[in-house]
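Notes to accompany the following structure.
A protein chain is absent from this complex, but the other protein chains hold their places.
Per-chain residue numbering starts at 1, and chain names A and B are given in the order in which the chains are listed.
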Amino acid sequence: MNKTTFKYALFLVAICAIAGLLLALVNKVTAPVIAESRQKALREKLEEYYPYEYYLQGDDGSNDVAENAVQAFYYAFNENKELEAVIFQTSFYGYKSQIISLISIKVDGTIEGARMIAGNDTYDLSDFDFEVDEETVDDYEYTIKAGMTKTSEGVVNGIDAAVSYFKSIKDDLGGVSYE
Amino acid sequence: MNSKLQNLTKGFWAENPILISMLGLCPTLAITYKVENALGMGLAVLFVLVMSNLIISLIRHFVPDEIRIPVFIVVIATFVSVVEMVMEAFVPNLFARMSLFISLIVVNCIILGRAEAFASKHNWLDSVLDAVGMALGFTMVLVFISLIREALGTGSITIWGDLAINFNPNNSPFFSSFYVSPPAAFIVLGLILAGSKAITAAKEVKSK
Partner (left out) sequence: MTFSDLIVMAVSAILIQNVILQQFLGICPFLGVSGKRDSAVGMGLAVIVVITLASLTSWALYYLLLKPLGMQYMSTLVYILVIASLVQIVEMFLKKTIPALYRSLGIYLPLITTNCAVLGTAKNVIAKKFNFLETFVFSFATAVGFLFVIYIFSTLRSKIARGDIPKAFQGIPIALITAGILAMIFAKFGELII
């Protein structure tokens, strides 16, 4: 490498270093704002049904309008940033339309709950009550307290999908951390 | 002073980056389905173009000629990264819609083009004026296309969640979502470029 090439390379490295410093500075300022607004969006969505301290989106967001499938899933953490539950958003056919449900399964496999959050609009969401009583992913039963069977099929299929998805990611949950 | 003003305004029409130079077409096609996107992109490009033209004109005597393109790229990429972070922090919904194309500002030929053609050869004030003019010209065309596509495509213009204008209170079938689809982007841009070419040609005939 002759002298001019070396000089050029040095110049480029210097410019990149200055750029890197500037970017690190901007990052320091903006990163907390970004993390907070992500949390806010997730909290608005999930806190009402399954209140936890922190949430993290677990999938890459590419399925979020999929039908008859798990649309997304979120990790839920307590104040010590330990993973406590995984919340699944599923969409399955129910009474007249796709029913969107949120199913929360705790890390140890207990199904915390299943709630319908959106669906056919002739239905008042409060008319529909669905109970999953501290069941585990290996052995669960649902009690339909109110609501038509077609609508509950949307949630029931959602629970089944959430459970099987949970089983497939169960072994990797140890590696999840809130970063 | 007159030439400084010209420097600024040449980007509006005579040397408009989209209509005349036909540069920066990727974002023009991709994001112009919503006026809000056009405004956001325009602001981002304004920042990057002004900052990069400014810095490059200030360091132009220190940069060895052979490595000027990589140096320009580093400068531009730095400011694009700044815009990415700032937008993600303060306008996350807008950023989420356009995040790829905000990053792609770094390969937008307009920015590199002005750096190479102008900022590397002029003082900082002229370079900044050039940048502002080009960025505004770019934004004007983006907004114009988006106005057409969003109005015809959805029947109304919505900015920051507030309905600005509703053209279609009666839900007439004239307004179809076709206009916000990808093929429409090509066709609308093609028609607009043809229109501007026709206007330029007519002006030339008049001045002869």
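Convention: contacts are C-beta pairs under 8 Å (C-beta built on N, C-alpha and C of every residue); 3 or more make two chains touch, one makes a residue touch a chain.
Since this is a predicted model, take the numbers as computed values, not measurements.
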Output for the hidden chain's shown neighbours is A, B
Which of B:55, B:142, B:157 or B:185 contacts the chain that the document leaves out
B:185
Among B:16, B:57 or B:81, choose the residue that contacts the chain missing from this document, as touch is defined above.
B:81
With the full complex in mind, choose from B:22, B:91 or B:180 the residue touching the hidden chain.
B:22
On chain A, where is the contact patch with the chain that was removed from view?
16, 19-20, 23-24, 26-27, 60, 62
Touching the missing chain, which residues of chain B?
22-23, 25-27, 29-30, 69-70, 73-74, 77-78, 80-81, 84-85, 100, 103-104, 106-109, 112, 181-187, 189-191, 193-195, 197-198, 201
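The definition used in the following text is that only the chains that are shown with their structure count from here on.
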Quick check: how many Å separate the C-alpha centres of chain A and chain B?
35
Tell me, which parts of chain A touch chain B in their complex?
4, 7-8, 11-12, 15-16, 19, 22-23, 26-27, 29-31, 33-34, 37-38, 41
Seen from chain B, its contact residues with chain A in the complex are 63-64, 66-67, 70-71, 74-75, 77-78, 81-82, 85-86, 88-90, 92
